[in-house]
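Missing here is one protein chain; the remaining ones are kept as they sit in the complex.
And then subunit A:
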């Protein structure tokens, strides 16, 4: 093997001998380990790939800033709710392309490791930086998460697929082309069904199914670090990181449905463990194709556009690089409204690529049709056809993790967990399903500990859900902690819930047990209960009556208020007093109330 230097996987001698990096600040290489490209800033707008990615963090900040400036009322979400009478005339159509970074150990075409935050240019092989004479080496393991995603999105897995080169010059593209699947993608003809609880537009009713044209595998580009005014430093760690591109059909007619679609695809990809990160962390980017057409009116044949069997469409524009759900929705609204404006004023929509920045109210033209690049797709002569065996597909189908909506269905089943859809979706969405696993563990342990009869009475699924979704969080908030499966283990929670359901401890005791454990008490739950004498020793009815009588005699004014002024609410005050005077956690509120009413002779 080659004698690699730390940093770039290319022998150091090479760098010493033949200068690899840009002249003016060659010294920067040593410190920053970044390649240098100098271009004029004007190039940013004239370049044609649209890869103008604003980091998500920056977008959030910009968005917050804009909000402060203009106030919440400007939110387009509200604007969209105000019925725009023009929408009765014009119908919106949207198709989406989603690029997601696959969760793989190696790059698509080299054995270099994938990385997220590694030192710049520390995971780069010869072919990643397109050295003369180097050849791609397809890493077939990268297919696994891609196939899982395709199966989850109901696609037909293609027995044979192949790789093509998509050509364009840009400094983040070492070979001068991106390897993608243009002619023969590995997955075709899938679909995704969105339900009302997924957040689709009310007009779409209870559910809508959106076709997926294809899913293709492709390689990512390098990361550009800008050093204004003209220097761009290049980090090739990301080059050839495997991506999938999911292309939907233009089956979407409402902005909120488009956002719901991206959100649901993200959650499916996540549940398949197919992607590195969600949209919020920059692991997903979306391009949307937007067109409008007049309802109940067919476009003349020469004007109507079609896409993969969907016909009669208006001229579309493409908005590139949207990196949040809100951006998807807002950009579509803005572009829809712009197109309607143009058409109502007698204008014509031009096929063009447009950009969108969060917080703005309109899309911005990036380039027109004449500026569109011809990618000159060509089958890659070095790469063989990819053959996916039926056996592999079947195996992946059998071992496929459940999708979030399938999981939610399981949780709602009254014979299983009996949760409401609201709780079920919340549970699935939290902590990347870690919370769900924890919940399942708790339920499992409870079922082992409680008898069938006890389980039937107490509805284990709901009790556990209340604890896992609500009670734990509020207890954690008081100590400024956040949920994790190890803070209160499933076994610990079970050990607390079981005596509580059996009325062996009170609710107050249960809470104080959790506080103790969070504070670092390492003893087992039953040990704390017995050592601190927390077990509820049921008091006799006589005990309750005596305590009630003592309280009533000591507070004649309140008795008067109850008996004369009929202020029955004050009984509650007596109950509270009884709970206080009694030994910690030993007074049951219901029995106390009964004893008090007895003494006070009220109903």
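Basically, contacts are C-beta pairs under 8 Å (C-beta built on N, C-alpha and C of every residue); 3 or more make two chains touch, one makes a residue touch a chain; residues count from 1.
Criterion: contacts and distances are computed from a predicted model.
Asker: Which one, "DNA methylase adenine-specific domain-containing protein", "Glutamyl-tRNA(Gln) amidotransferase subunit A, mitochondrial", "Alpha-1,3-glucosyltransferase" or "DNA-directed RNA polymerase subunit", is the UniProt name for the chain you do not see?
Answerer: Spelling it out: the chain absent from the display is recorded in UniProt as "Glutamyl-tRNA(Gln) amidotransferase subunit A, mitochondrial".
Asker: In the whole complex, not just what's shown, which of A:160, A:295 or A:376 touches the removed chain?
Answerer: A:376
Asker: Identify the residue among A:86, A:99 or A:167 that touches the chain left out of the display.
Answerer: In the complete complex, the chain left out is touched by residue A:167.
Asker: Could you tell which one of A:126, A:304, A:429 or A:589 touches the chain left off the display?
Answerer: Going through A:126, A:304, A:429 or A:589 one by one, A:126 is the residue touching the chain not shown.
Asker: Touch as defined at the start, partner being the missing chain; which of A:95, A:136, A:211 or A:255 qualifies?
Answerer: If we include the chain that is not displayed, A:136 is the one touching it.
Asker: If you put the missing chain back, which residues of subunit A would it touch?
Answerer: These residues of subunit A touch the chain that is not shown: 2, 10-11, 13-14, 17-18, 20-23, 35-40, 42-43, 46-47, 126, 129-138, 165, 167, 169-171, 174-177, 230, 234, 374, 376-378, 381-384.
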